[in-house]
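In this view, the complex is presented without one of its protein chains, the others remaining in place.
In this document, chain identifiers A, B and C correspond to the written order of the chains, with residue numbering beginning at 1 in each.
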């Protein structure tokens, strides 16, 4: 993502397969499934280094989410069938959790799976499925028992996205991009073998998965890289009065404050991952998500302000005389407003902190 | 309060009596009671001008709180007895509303008044009585009917603070000052004539009074004066590198932002008072309290930072070589933390905005 | 200082609100309107002309209505409430304002009359690649050959530059200073590349290669000060437009909080969200006050006072607009990230207005240069 351009599916696959060939796509997985059994700390540093170098990190849906879930909850057959392809991104996984009326309140999901012979028949709609347009399979939370307390009737199914009755509809975002999708299920038949873990045990799996997601969710490395680039750009950009933007004490001060907060966050990430026990994320990992996304957004806002009048020219093509970084600055800023919403909104993180850590 | 020094009781009385002699202590009161019938807007501008000139404004307990209440709800006898002395600060009024367990939740007050012959017998404790140590009389909310919904059983009594059984205990604040008090009532006898308005109608009066309090509660004029003074001081204070503190672009930027917010607040106050109907404050007056106290606090924080190393020397006497403004800067900053708590905390103001204005 | 509208002003507001609301009350209408070039509805532009809106700021002898800044502000607020894409700000307030300020009587009558009638769209070609906000030109230069003038250099981004029927162009003068010129976009030596901006607006790169140009007003005159004042007026009007958009954002947010359910209850059950909406209201009210005041200063003040008021209003609009916009998205959640829903595009538009003529940080720099020169601010003085 050097230069902030979006990567193609092919580039992401190529990067992960290159890493996987070197045994470095899923180093935190158990060794028997292609991993190296790395600790969270080792993996954290590794991911940070990849981000700083601008190398696409392994697809989170595969490496951080469904892979560890299958390794932990899956049957032997599921492990054999899915884990190698998951590590190598031969299967691109999508996440089927949120629904239009089940966002922060995930447990109120309404997509149903009803047993019919050896199959589950799935009906409903998932929302906010990131990069679902590239997906081969989708790990999906479905309601398998409508008669119990809402968390208690949920299961996880692995669903082939080429199944009849499954439709993916891309949703355009405010920056014009297409990266989230609606996924519709209309009598989609799923073999019973594709149930993960216990029937009606999906909520436990979801919590396991979301906990893993929160570790290392703070995009410190990439934000640092972008902030360093902002500084370079400020140094190169004329202030129209004979100096550069970086000569401006207010720009400097803004960068100093951001750098310092990022440093504090990076050190906090190291503290948190060093203390997270296996499978149980340090509760302070919510701080990483909360502050990490705030800083990511703040740096993107800085970029827009540095771009100045050129920042409006988002639709200009190669003929433009305005710098490309300036032209993409605002779409990036707008796109990143999602960071504090997706993956457990920052309000949910505050809730976790106040309840779990502070006991309020 | 030029220089931020506290005024003595005598100075406050003298100032108000001087204004009253000129017919300008209570110009918003009806003409028959010594006022001029000024609109809120006229009075607002007048108060702002007094603040800018550093003239002590008429005591709010008298001029803005109990005076209008007696004029509106009082008997003819009460008006004759109290209003002239209230305008002239011959009586110094205190406010007996809050209690240790009835702060933001004022209606849960527990001080009782029980009828005994022609008297009320009052028992209980009031808290946070500002300048109660100077008080001659105290207007007091008491519970006169314990058996009804909590707002419905409250009345207002006027109580002579020299009554037997009434005790005032000053409470030291974190800046070392004494400006709030506990007021204890131990079988204090109050003549029945001192009931204001209807029996058990005290909550209506309290709302009327607190509504008046909110108009013009934003201390814009005095904050502007202090900010202008901060600028003068920054201009006079060496930065230790051959310039002054006001040469620092970060100090300038901080002042620019504060000045702009203050200007926006001042203009908002003009908009609000111009639109407030008689006795019914514009709901946006909560914005004045909220933002006004935030800015008051922010300017006091600026003063501490300008004072720098000298700011710790709060206890130094006249022998000190450090500037007096610098030595009092931190006590003032600490004292003003109260501004967002007293008089309806800023959380209460947010509640009013979200409920009353936004309908949330 | 009177913050209330008189009867005529209220009538104007209602009329514009009616017209704009009809066209864009449903956000999908706005979305469709900006999909294809020119990025707005020509029909709606004609209706605005018909209503007399496009001639509002100009003198009657120039074919206008001679209305004051309060009236222009009302129009901008109403356009902002639906983020109507018609280029009133760029074409009438800014480009038209320059012709009004610097043109000869003949030029004013000819150009502004056609603009007011909706027959001729103007654009101001001023920004230059690699330069920041300001009133002067540098990279586009003007040269004279006798009475004939020509321009060379690149302007970008030029708001609505590809659609414009006539370009008002700033250029560095041979003797120094900045002049203004009228350029026919189909003249030899003019090339335009138009594109969409992220808020559904349009801009263009406009290159001049010895293109024939007519001096606006007296030939060779440095009009940097006039440009600056018209930019200041435009800043305040952009603030009015932003104010309208912010009002809609707060309304959309509170409506959403009242109706959207999570955890079995509507979102306004959650105090933390309500309090943040209250803070949005505070930002909105403060912004309202400064914008209304600055609008009045345009009527009463000298250019220095207008410049200061514009900077102050812009600073508050920038701070308040970002706060209200960012919170509007956050309090909505995912839905506000989608292009189908209005809120994201309102925030995009606020961002565009913020960076049109200098964002809040720019205004802090401007105001910082003078902060040591006065004691306390007094809004009643201006």
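FYI, contacts are C-beta pairs under 8 Å (C-beta built on N, C-alpha and C of every residue); 3 or more make two chains touch, one makes a residue touch a chain.
Quick caveat: nothing in here was measured; it's all calculated off a predicted structure.
Note on the chain not shown: across the whole complex it touches A, B, C.
Residue-wise, the contact with the chain that is not shown comes from A:246, picked out of A:89, A:106, A:209 or A:246.
Across B:286, B:311 or B:349, the residue that sits in touch with the chain not pictured is B:311. When you scan A:7, A:152, A:192 or A:263 for touch with the missing chain, the hit is A:263.
Along chain A, the points of touch with the absent chain fall at residues 52, 224-225, 227-228, 231-232, 235, 246, 249, 252-253, 255-257, 259-268, 270-271, 274, 284, 287, 290-291, 347, 349-351, 353-355, 357-360. Think of the hidden chain as still there; on chain C it touches residues 270-272, 274-275.
Interface residues of chain B facing the missing partner chain: 98, 101, 103-105, 108, 127-128, 171-176, 180, 237-240, 248, 250-251, 254, 297, 301, 304-305, 307-317, 319-322, 330-331, 333-334, 337-338, 340-342, 345-347, 350.
Simple rule for what comes next: only the chains that are shown with their structure count from here on.
Spacing of chain A relative to chain B, judged by their CA centroids, is 51 angstrom.
Taking the mean of the C-alpha atoms as each chain's centre, chain B and chain C sit 43 Å apart. Across the assembly, chain C contributes residues 364-365 that each touch 2 or more other chains. Contact with two or more other chains is made by residues 250 of chain A.
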